[in-house]
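For this depiction, one protein chain was excluded, whereas all remaining protein chains were kept in their positions.
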Amino acid sequence: MNTNKRRAITLVSAVLLVTATGCSTKAEEGGGDTTSEDGVKIGRGIEGDTISLGSLTDLTGVFAALGADITNAQALYWKTLNAGDKICGTYSVDEIVKDHGYDTQRGIQLYSSFKEDVLAIEQTIGSPINTGLAQQLEADSMVNIPGAWAQSLTEVAENTVVGSTYEVEMINVLDYLLEEGEIEEGAKIGHIYFEGEYGEGGLAGSEFFAEQHDMEVVEVQIQPTDTDMTAQVTKLESEGVDVIAITVAPGQTASIAGVAAASGLDVPIAGNNPVYAPGLLDTPAGDALKANLYVASPVAPFDQKPEILKAYQAEFDNDPTLGVMFGFAAADVMRQILEKACDDGDLTPEGVLAAKESIGTVDTGGIAVPLEFIVGESPSNASYIFKADDVPGGAVSVSDLYEGDDVAAFVEGG
Amino acid sequence: MSDTSTATRLVKGVVLLALLVVLLALPLYVEEFWLRTGFAVFAAIIGAVGLNLLVGTTGQLSLAHAFFLAVGALTYVYVSGDPGGSAIEYGGFGLPPIVGMVAGVVMAGLAGVLFSPIAARLRGIYLGVASLGLVFIGQHLLNTWTSVSGGFNGRLAPAFDLFGFSFGGNEEPYLAVLGVPFGQAERLWYLGLALCALACWFASNLLRSRPGRALQNVRDSEVAASVMGVNVQEYKAKVFLVSSMYAGLAGVLYALSIGSVAPESFSLLLSVQYLAMIVLGGLGSVGGAAMGAAFVSALPLVLQQYSGSLPFIVEPGQPGIVASQAAAFLYGGAIVLVVMFEPGGLAGLARRLKRQPRPPQESPPVSTTSSAPADSSSGGTPR
Amino acid sequence: MMDETHAPILEVRDLAVTYGGVVQALRGVDITVGEGSVVALLGSNGAGKTTLLRTLSGTLKLHKGRVESGEVRYRGSSLKGRDPARCVADGLVQVPEGRRIFSRLTVEENLKAGGLGAKDKSTRAPAQERVYDLFPVLADRRTQRAGLLSGGEQQMLAIGRGLMAGPKLLLLDEPSLGLAPRIIGQIGEVIREINRQGTSVLLVEQNATMALGVADTAFVLDVGKVSLQGPAVELAQSDAVQRLYLGHGAEETEAAAPRAGTRKTLARWKA
Partner (left out) sequence: MNQFLSLLLNGLSLGAIYALIALGFVIIFKASEVVTFMQGSLLLLGAYLIARLSEPIGFWAAAAVGIVGTAAAAVLVERLLISRLRGAPVISLAILTIGVDLIILTEITRRIGSDILNVGHPWGGDAVSIGGVGITTNRALAIVVAGILIGAFFIAFKFSSWGIAMRAAAEDGEAAALMGIRLGWVSMVAWLVAGVLAAVAGLFATGSPTPGVTPAIWAVALAALPAAILGGLDSTGGALVGGLIIGVATAMAAGYQDQIAFLGRGFGEVVPYVVMVAVLLVRPSGLFGTRDVTRV
C-alpha cells in the first residue's frame, strides 16, 4: 500500500507540474493605461466606446424600495444619455448592477466580482457595506456614490455623497419648523433614532440645534427591527415634547405618527430623508403623516421637476418614490465628474477621482441640492423640505431650497 | 474485508490528494472573484465543521453559532486593529494579526465555555432556543459596546500577515508565481486552504478517536453514555469549547473576507445558514459539512454571477425572481428535500453513489430520542 | 368454561415478523383464540410476546417491524394493513405493558381517552359505568390525576381504559408486572369477570401462576416460536412449564437459553 500511495503521489504531482507550467491565463493579463484616439488617457472600466459603471444595490433586502427606484432611474438616465450626447461625446455608459440584498459579506464579494471591470460606482446602498468597502475603494481609486448620507462617508475621498449629511438635514428641518412658527424657542424635542451612525448623525443635528435655541432633547433609541412605537411615543408624551424628531425607517415613521395621533400628541414630526416612503400614506397613519410630517431631503420632490416624473412614468409602471430623483441626481453628478475628467484628459480611475476632487460646485439643475465635495465636510448645507401628500412621490415641497441659519455655525464648529 | 478497506482508503487518499492539488493550482487560473468566494467558502467550512461537531456528532442543537463567530471576529479586529473611527471611536491593541487570530479562537472558546453551564442544563430544543437568545443578546452587546465593535456600521478588519508576509493590504513582499502576481486574493486563498485543511483534519481525527466515539454515545443516549462511564456534562462542555473555537476561527476569516465587521453580519440568518450547511452536507460528517458549506455560501454568489445566462433568474430590477431569492428558494427547498429523502445529506448521497456500506456509527442522522418504549424488544433496528 | 368448538375470534397462522428486515422476532407462530375464551401466552423476555401483540394491534410499523409471512385473521377477516385506530374500532383493543396510563390526565380523562376509538359514540357513557362498577376505586378517584394512583390502581385504570372502547377481544400485556401478589390476584379476578361479561381475552404473561389460573388454553412462546400449547390446566402440570415458569431454577435456565434478538436484550441493558 505504501508503494501504491507513493506512486499515486508521484503521479498527481506530475499532473500538477504539467498543468502549472502550461500557460496560465491569468499570467498574461496586462493592466496599464492607454490613450484613446482623441488623446484622453483611459484605463480600467473603458472598453472601446463604452464606460462601465458598477452598482451595488439592494433589490431584495430591507432597502429594496430605494434600490429599485434608484436603479431604474439610473438606467433611464444613461439610456437617454447614450442615445444623445454621450460622455465626452464618445462614450456610452454600460451598467453592471449587482444585488446584495443588504448582506454585507455578499456586497463585498460582489464588489470584487466587478471591480476590475468598472470605472466607478454610481450607487452603493447600505452603510455597513460602504464602511466595509472603504479600504478597497481607496486602494482601487474607485469613485463611489453611496446611497447614504453619513458624515463618516465624506471622509473617504472616493465617496461622493449626493446631499447634506444627516446632521445638516436635521438642523435644516428643525430650523424650518422654528421659522414657520411650528415650534418655539425653548421647546422640547423628542428624538427617536436608530442605533448606529444614521441615528447618531440625526441626533447630533438635533442636539446642536437645541443648544442654539435653548431647547432640550429627549432621546429614545430604537433598533431597525422595532415596529411598534407605542412605548417610545408614550414616553415622549409623558415628557411633554413639542416636536418629535425622527431618524428611523419608514415603518417606524408610520407607527410613530399613528401612535402620536391616537394618543392626542398633536405635534410636528421632523425627519431625515430616509424616514419616508409614499406607501405610508395608505396606512392608517396616512392622515397623521400628511398633517404633521416634515422631511429634509437631498433631492427635490417631483413638483419641482415634473419632467423627470413624466419621463420615468413613461418607462416604468411602479409608483415612483424620491429614490427616482436621487437616482437621476447621482447619475447626473457622475456624468459631470466624468465630463470633467474627460476635459482634463484623464479618464482613468485616478483621473476620475482627481476630477471629483477638483470639480467645485456641482449643480444638477435643481434635482438635488447644490454640492461641493470637500473631504470630511457635508457636501451641502441645504435641503429640500417637503410634506407628505397624495401626489406622485408622495411629497410636496413646502419651501424652495432651504438652508437653516444654524447650519453654517454647525459646519464651522463641527 | 481488510483488502477492500485498504483499497477504499487508497482511493479516498488519491481523491483527496487530487482535490488538494487542484485547489493549490486554482489561483493560477481563476479570477479574483472566485478566489475571494473560495476564501469565504473556506471560512464557512471551518465554521460548519465546528457546528457539526456540536449538532451532528453530539446532538446538541445550537443556533448560537453566529454569536461565536462574532466573538472571534471582534476579538481579532480589536486585538490586531488600531484605534480609529470618526463618528464612533473605537479602540484596539494593534498587535500582530497572528496574535489576534489566536486570541479570536481562544476568546470564542472561552465564550463557549461560559455558555456551556447553560448548555449542560438544557437539552435538545430548549438548548436550541436558548442559544437563539445568545445571538440576539450578542448583537445587542455588539451594537452597544461601540468602543470595541465600532457600532452599527462596524469597523475595518486589519489585513493578515505572518512574520512580515502580508495577506492583503500592502501585499509585501511582492510575489509572483509562474507570471501570476500573487495579490491579496491569491494569498488569502492559500491561507484559507491551509487553515481549512488543518481544521478538517483535526475534526476527522477527533471523530475517530475515543472521545469522538464518546460524543456519539452522548448523542444517541445520554443515559446510556453515562452508564458506560462517559462523563456526559464534561463531554458536552468540551465539545462546546471545541465547536466555538472553530466558530472563532471562522469568524476571524469571515472578518478577513469582508475586510470589516459589522454587528449586523452576525444575525440569526447566519446561524440558520450554518445549520443549513450541516443539514445539507450530512450531519456528523466532516466532508459533508464541507460540501454543505460550499453549497450554501457560494450559491447566491454563483447565481448572481451567472444570472444573465440562467433562464429562471432575471437581471436585477426586472420583475421575477432575482438571484438572491433563487438562492433562498434553492436552499430552503434543499433542506426540505434532504430531511425528507436523504437524511444523510450530501455525504450520505455520495456514500450511496459509491455503494460502499459503512459501519453504522458514521451514517446516522442526529438522534436524540431516548424514550425507549418499555418493552425490551423495542427499537434496536439497524440503521 | 367456554366450548372449544366455537369459531375462533383470532387465528394466527405461520406468522413471521422481522425488525428492520434483519432481526427475526417471530418465526412461524400459530395461535388461536376461541370466541369467548381466555388464552394465556407465556414466554420469557425476548420470546416475541410483545412483537405478536404489536402485530395484532397494528403498531408494528411504529417500531419498524414487518410481517414477512403468515396471516392473522380477526373475526374471519385479515388484519393485514389495519392501523391501530381501525383495530380499536373493530373491537380489538390492547392494554399495553407497563400500564402506560396518561399520568397527567385525570382518571376520568384517561377513560374518555380510552373511549375515543370506539366506533359507536353512544356506548361511551355505559362503558364508563361498567368500568366504575368493575373498579369502584376508580370511581372514587375520578377527578384525581392518574399519576397519583398506586401501581395496582394504575393497572386497573389501564384495563378500564382498554374496556372503554367496548372490546370484543382484549389483549393484555403483562398486567401483573411489578405488582404485589395480592394485587395480582385481584387482577386475575377482574380478567375472569371481564371474560364472563362476554369479552375474549389474550393474556400475555411471565407470571405463569396467575395466567394459567385464569386461562382456558395456553401457549408458550420461545425464541419466536410456539414451543408448547394446550389446555391451561394440563400445561400447568407439564414438566417444562413447571421448570421454566412455575418452579425453580428459572433464572439459570433463562440465562443459558439461546435467544433470538440478542440486541433487544442489549437495548434493555442500555435503557
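Per-chain residue numbering starts at 1, and chain names A, B and C are given in the order in which the chains are listed.
Everything below uses one rule, namely that a contact is a pair of C-beta atoms (placed from the backbone, for glycine too) under 8 Å apart; a residue touches a chain by one contact, two chains touch by 3 or more.
Keep in mind the model is a prediction, meaning the values are calculated, not measured.
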item	value
Chains in view that touch the one left out, judged over the entire complex	A, B, C
Residue, one of B:272, B:313 or B:346, that touches the chain absent here	B:272
Hidden-chain contact residue, picked from the options B:7, B:125 or B:194	B:125
Contact partner of the left-out chain, one of A:56, A:93, A:153 or A:254	A:254
Interface with the unshown chain - residue positions in chain A	60, 62, 64-66, 68, 195, 220-223, 225-235, 237-238, 250-255, 258-259, 261-264, 277, 279-280, 282-285, 287-288
Residues of chain B in contact with the chain not shown	55, 59, 61, 118, 121-126, 128-130, 132-134, 136-137, 139-141, 143-145, 268, 272, 275-276, 279, 321, 325, 328-329, 331-336, 339-340, 343, 365-371, 373
Missing-partner contacts on chain C, residue numbers	57, 59, 62, 83-85, 87-89, 93-96, 100-105, 109-110, 112-114, 116-118, 161-162, 164-165
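Going forward, only the chains that are shown with their structure count from here on.
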item	value
Reference chain C; chain at largest CA-centroid distance	A
Whole-Å gap between the CA centroids of chain B and chain C	51
Gap in Å, rounded to a whole number, between the CA centres of chain C and chain A	75
Residue list for chain C, restricted to those that touch at least two other chains	none
Overlap residues in chain B, where contacts from two or more other chains coincide	none
Touching residues on chain A, where the partner in the complex is chain B	1, 4-5, 8-9, 12-13, 15-16, 19-21, 24-28, 57, 59-60, 68, 71-72, 75, 97-101, 103-106, 108-110, 112-113, 115-116, 127-128, 130-136, 150-152, 155, 194-201, 223
Contact set on chain B toward chain A in their complex	6, 10, 13-14, 17-18, 21, 24-25, 28-33, 36-37, 40, 85-88, 143-144, 150-156, 178-180, 185, 254, 257-260, 262, 264-265, 300-301, 304-305, 315-317, 322-325
